[in-house]
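For reference, the structure I am asking about is given below.
One protein chain omitted, others in place.
Take a look at chain A:
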Amino acid sequence: MTYTLAGPVDETMASASDTLIIAMIVAYAAALFLFAIEAAYGRRTRLRAGRLMPVGAGAVENADDGDIEVEVRTSEGTAQASQSVLGRIALGVTALGFAFSVAQVVTRGLAAGRWPWGNMFEFVVAMCLVAVGALLYASWRYQARFLGAFVLVPVLLLLGIGVRWLYVDPGPLIPALHSYWVPIHVTAVIIAGGAFMVSGVTGVTYLVAHRAEARRALGEKVAGIAGRLPSSELLDRISHRFILFAFPLWTFGVIAGSIWADEAWGRFWGWDPKEVWSFISWVVYAAYLHARATGGWRGPKATWINVIGFLTVMFNFFAVNYMFSGLHSYA
């Protein structure tokens, strides 16, 4: 019988990783502050038409290369958002924080000598990395910089919880996690989770914007950030967009997880609390997609389903690890 020593932990890398996480939190906090100022005091500016951004109703467009007369008719209004230079700075600072975050994950992986998402702390940090990555992507692709003031709130909250309560030193894994399905499964679930998070937050923003629009339609004045949000239609599209990305990935993640469960525990599905809740999330998001295709359910109702979906993901993440005993307890 042999009793091997665990692989040595690289202390330099471990402390670099711990420093980076602080730097990242500081950067995100600064960016959040600037984004909030932009959202509250920026000038309402029309956004360029693009992938999710319709051109204005009835606009007639004259293409550059002459002689083509174009009419574009869409039911939605134009897309506008509150903008200021501070927002650009905030985006830059967010990108810096994101770079710290990438470096943090890499150094942590090097410190422990394994892929760096093997416990709750590492999951949280990786999910925030994905969420901020999604924010940067949305800013670039959909000009959705205005989401910064919202997405960074749960990111900072989760990072705070991670550092304060979930932190563990880098170290090796329990035998159940020695499978190449684990990085596949966990990576899929983390990426989907980050995208669900951005979608859920955008959904909440949508609900606020939708109410503001309803009040404005009644002739009331809406002050503050709520009054300066982009059209609810646009927020709804962005939110939906991230679900389109995350739902198949979550489905894949659940399948990969059940393949792993089959190898590790001898059954691919056993109604363990973690499995039950990932199933619940899956069903809720399927309901969201159906709701959007069902007359009378589009809009706020569907969005509430989306928000509930994200709450089930978070519940699975925190509550199931701490409240229930199950095979998935790595806490």
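The criterion applied here is as follows: contacts are C-beta pairs under 8 Å (C-beta built on N, C-alpha and C of every residue); 3 or more make two chains touch, one makes a residue touch a chain; residues count from 1.
Criterion: contacts and distances are computed from a predicted model.
*Asks:* UniProt name of the unshown chain, from "Energy-coupling factor transport system permease protein", "Cytochrome c biogenesis protein", "Glutamyl-tRNA(Gln) amidotransferase subunit A" or "Electron transfer flavoprotein subunit alpha"?
*Replies:* Going by UniProt, the chain not displayed is called "Cytochrome c biogenesis protein".
*Asks:* Which listed residue (A:80, A:187 or A:251) would be found touching the missing chain in the intact complex?
*Replies:* Here the residue in touch with the unshown chain is A:251.
*Asks:* Touching residues of chain A against the unshown chain: what are they?
*Replies:* Considering the whole complex, chain A reaches the absent chain at 1-6, 9, 48-56, 59-63, 65-75, 168-169, 171-172, 174-176, 178-179, 181, 237, 240, 244, 247-248, 251-252, 255, 258-260, 262-273, 276-277, 279-280, 283-284, 286-287, 290-291, 293-298, 312, 320, 324-326.
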